[in-house]
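A single protein chain has been removed from this complex, and every other one stays in its place.
Here is chain A:
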């Protein structure tokens, strides 16, 4: 049973000239969803506090000097928001170009679609443009960290840290373009505080963190999402009863996720639910 929240006032917000009514405290992104607008997001996570680091969701708020991140800015009464203005589109385009030119976005869902929609050209910065390319870190049997695909959205750090797992195995290290997600002194995961819950993999928006099975199958060229089925079931290990979604290809479990709308676990699992499927 979910306890009833105290009633919230409704406020009117104008999205692209259309008035929508949302509960007080909603974000602009919520209001956009209510108005049926599709705003691209990368660092936004439905189970995490918005970090608003990627800036692909920027919208134009009337009267503001700069663009506002839709994912975190609270909608205010009477706010006039433009989601598709020239300025907002231009910023999204350049942000996609900046990301696409520095990070491998080949496994980021919808990235290719957005690049096309915003007419972005990540190749315009030339062949010498600096990238974050580096070898993938394969230091354990369960999941792989391929930071050449990392857009620094902070979601894995938040999930590992005080927002969910409270393990604090990874942090953000360095500064500027050289910022990375790292354990202390870049030690291998097996030496770190990691408990292999895989909740970081669950929230990663680009595939920088992936199951070892997925990583290996992609390397072999056998990963094929069109041949996969998803079955949601209940974890059989303990009495909590977490939901598991088993991704099955060729009659084999290749990945385990968990529904984010589960009111108890919100997509989080422990090592057994996430990786302990070998007995099936």
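FYI, a residue touches a chain if its C-beta (ideal position, glycine included) is under 8 Å from a C-beta of that chain, and two chains touch if they have at least 3 such contacts; residues count from 1.
Everything that follows uses one rule, which is that contacts and distances are computed from a predicted model.
The listed choices are "NADH-quinone oxidoreductase subunit E", "Sarcosine oxidase subunit alpha family protein", "Integration host factor subunit beta" or "Quinoprotein relay system zinc metallohydrolase 1"; the UniProt protein name belonging to the chain that is not shown reads "NADH-quinone oxidoreductase subunit E". Of the options A:152, A:209 or A:256, the residue whose C-beta touches the omitted chain is A:152.
For the chain left out of this panel, the touching residue among A:10, A:193 or A:219 is A:193.
Listed residues A:130, A:219 or A:234: the one in touch with the omitted chain is A:130.
Only one of the listed residues, A:26, A:47, A:91 or A:199, touches the absent chain: A:91. In the complete complex, the hidden chain is touched by one of A:101, A:243 or A:265, namely A:101.
Seen from chain A, the chain kept out of the figure touches residues 52-56, 58, 66-67, 69, 72, 74, 87, 90-91, 94-95, 98-99, 101-102, 124-126, 128-130, 151-152, 161, 166-179, 182-185, 187, 191-193.
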